[in-house]
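Removed: one protein chain of the complex. Kept in place: all other protein chains.
Letters A, B and C name the chains as they come in the text, with residue numbers starting at 1 for each one.
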Amino acid sequence: MRNFVLLFQCLDRRGIVARISDFVLRHEGNIVAADQYSTDPEGGYFFMRVEFVLSGGKYSKEALAAEFAPVGNEFSAQWRIVDKSETLRMGILVSAEDHCLLDLLYLWMSGELKVEIPFVLSNDERHRKIVSQHNIPFHYVPADSGDRREAELLSYASGTTDFLVLARYMLVLSAGFLKEYNRDIINIHHGFLPAFKGADPYGKAEKEGVKVIGATAHFVNDKLDEGPIISQEVEHVSHKDNRFDLARKGRNLEKKALAGAILNYVDYRIIRHENKTIVF
Amino acid sequence: MRNFVLLFQCLDRRGIVARISDFVLRHEGNIVAADQYSTDPEGGYFFMRVEFVLSGGKYSKEALAAEFAPVGNEFSAQWRIVDKSETLRMGILVSAEDHCLLDLLYLWMSGELKVEIPFVLSNDERHRKIVSQHNIPFHYVPADSGDRREAELLSYASGTTDFLVLARYMLVLSAGFLKEYNRDIINIHHGFLPAFKGADPYGKAEKEGVKVIGATAHFVNDKLDEGPIISQEVEHVSHKDNRFDLARKGRNLEKKALAGAILNYVDYRIIRHENKTIVF
Amino acid sequence: MRNFVLLFQCLDRRGIVARISDFVLRHEGNIVAADQYSTDPEGGYFFMRVEFVLSGGKYSKEALAAEFAPVGNEFSAQWRIVDKSETLRMGILVSAEDHCLLDLLYLWMSGELKVEIPFVLSNDERHRKIVSQHNIPFHYVPADSGDRREAELLSYASGTTDFLVLARYMLVLSAGFLKEYNRDIINIHHGFLPAFKGADPYGKAEKEGVKVIGATAHFVNDKLDEGPIISQEVEHVSHKDNRFDLARKGRNLEKKALAGAILNYVDYRIIRHENKTIVF
Partner (left out) sequence: MRNFVLLFQCLDRRGIVARISDFVLRHEGNIVAADQYSTDPEGGYFFMRVEFVLSGGKYSKEALAAEFAPVGNEFSAQWRIVDKSETLRMGILVSAEDHCLLDLLYLWMSGELKVEIPFVLSNDERHRKIVSQHNIPFHYVPADSGDRREAELLSYASGTTDFLVLARYMLVLSAGFLKEYNRDIINIHHGFLPAFKGADPYGKAEKEGVKVIGATAHFVNDKLDEGPIISQEVEHVSHKDNRFDLARKGRNLEKKALAGAILNYVDYRIIRHENKTIVF
């Protein structure tokens, strides 16, 4: 038995669900999960995620897609069909702070996060040991703000990864890099966006005397910390929490927000639309 | 434009979604929201809630139901179609504590809770003033554990209400009453069920030294505080909270859990299955 | 038995707690609660709140203060002693949205919020009925952004109130007003400051696609929405929440944040320091 996921979006109009579910039925599929959302009941934009099982297993992803194409055309839709048995390849970039890295390694080891990890890349040599213990290739690239060594990053990431995770990678990636890489990149920002963009958010939070801190996982685009938000986690703090306490509490929020975002991503639950995300 | 909701459950098998969405399409409807859930991808039980708009408005709920009946039969399903423009009639029973009553009155006044309230019934005369100020009939029934006056309750509730809310009504309703009334009754229990069934849950919570308290909204059945749970709310507490603090914090939880349950109920988002609820 | 609260702050140095607790002991007092905080163990700033009972009841607040003055001088401290049996007078200002007003009225009625309410003042006449039903004077002042009628506000608030609450009062108060009134003013901002300052925060939140919304209670100063934060409440949201849903969920957060801030304020648990608050 194989699970497929159809992700579908188009201008809303009558009959979409009927057409899609009929398609699944005609291919002897059973719908396991279906989620839909329309920005407006009248004249809105429609999004759907359908997960279905084909008992026969006669179809490849490509064959299904070929047969679905007329349905997509009928609604002028953007869509894709993915085969959940295919494992995504997730490259990890990380700087000095290792809490998100270790959390992802644990999720991966325990089987909760079903991805391949072709490499962990870091500008901090100290992570080599723990990464190697997990039998994952480790690339040391001594990038810094003076020389981001993006060609080197690209040479590791292009073609070997389906998406990248910036697990507290503290260098901004240029618009050129994003264009060249041309796949999704998920970043964890250690603050509650859109407040506290940029550097030292916990310092800013302490200075403002906030009573709640947060962390934000988002897609990277060419504006600093302004890509579509995927998940946010928050926690109450008090005057007693200095910037070190805030950073410590923040680490838990960062782990939770990033892991949540990635788990949804690899389960094909996220649709990007304009500068926002639909997370089914 | 009229919104209908179809609630549907049956043994899971192939083609249900296609059949239902085709039904909606053939009646020139547009699906506004659809939720489904299966207890198991193979051989499980299937639940669906479909909200759809009929532009034409040519159909009554009854006419639609007559046309849908063959679909229901085909799957040996339990189902019903409701017209969201019809307002449910919600009777409120309350004893001395008024925080849930006042919260419901506020939600109702502000238009957030779209129900008719045929009456508030209480064994505490003091609520008459506030209820009357809202132009809602108030019935004083001096029931107590010695004489629950259930015939009197029934004479007020039967035929005039679609469901009852026990907004901190502290008398147990007998199995006989439940059978006679024969409609849904939603209760708020001031504790985190299944811990702390029965009386004085905050006293018990204090005695056990718990660090989290809760409140539980549930359907009433003939076992004390064991009906299907609809919603639960929780909050951290500490050694500093004595039973009065716990009760105060608990009041907020009770308001939130009860209001949440009722808002989902009147939006036809709740399906009962065995001793549990599916809340879409 | 009378409860007094000492609020005390000075540069941290050895012996403060000993000196203060000795003072209480010599006046035959029993310390009921004590909280302290220092921004730094070495050379920081020290804050303390001590609540104590004088069994004898021989002392007035003024007499105690006179006796405490030398202690204050010894540490060059800012301090005050309040008598918890004296009730604070809280004026309420509100515009069209009534959810915070109603919540405060309920807390007051139920005895949880122990204040006098000399008046509710609004630029919306519709609140007269509910306010009058609570036997609280209602002042209608048709202020708008063109004419804020601050002289009129002052004529009602000066001398009759110990502090003001802006329970969704949508006009900015001028620096001149703040200077004239010269007492604390607590505002509820319907957003998670410092994100979303100014108008229409829920619209901004929807546009940014945030996954968490918040509400912030803060003291008013002469910079828009930048006064010291007292409390913040947050809740997860999703793509399904349009700006009306966000506003609805936000109302609960606003009620919770504002009520929490006021309850701490009237219990003398808040110390302002620079642009932040210590909330014991």
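FYI, contacts are C-beta pairs under 8 Å (C-beta built on N, C-alpha and C of every residue); 3 or more make two chains touch, one makes a residue touch a chain.
Values in this document were obtained by computation on a predicted structure and should not be read as measured data.
The missing chain, though absent from the display, is touched by one residue of A:Y45, A:Y106 or A:F138; that residue is A:Y106. When the missing chain is restored to the complex, the residue among B:L54, B:L88, B:M170 or B:A195 that touches it is B:A195. Although one chain is hidden here, its contacts on chain A can still be listed: residues 98-99, 102, 106, 110, 112, 133, 248, 252, 256. Counting the whole complex, the residues of chain C in touch with the unshown chain are 12-18, 21-22, 24-25, 28-36, 38, 41, 53. Looking at chain B, the residues touching the absent chain are 37, 192-196, 208-212, 214, 228-234, 236, 238-240, 275-279.
The rule is simple: only the chains that are shown with their structure count from here on.
In summary, the pair chain B and chain C forms a contact in which both copies contribute largely the same residue numbers, shared numbers making up over half of all those used. Distance from the chain A centre to the chain C centre is 41 Å, each centre being the mean of its Cα atoms.
Separating the CA-averaged centres of chain B and chain C is a span of 37 Å. Shown for chain C are the residues in touch with two or more other chains, of which there are none.
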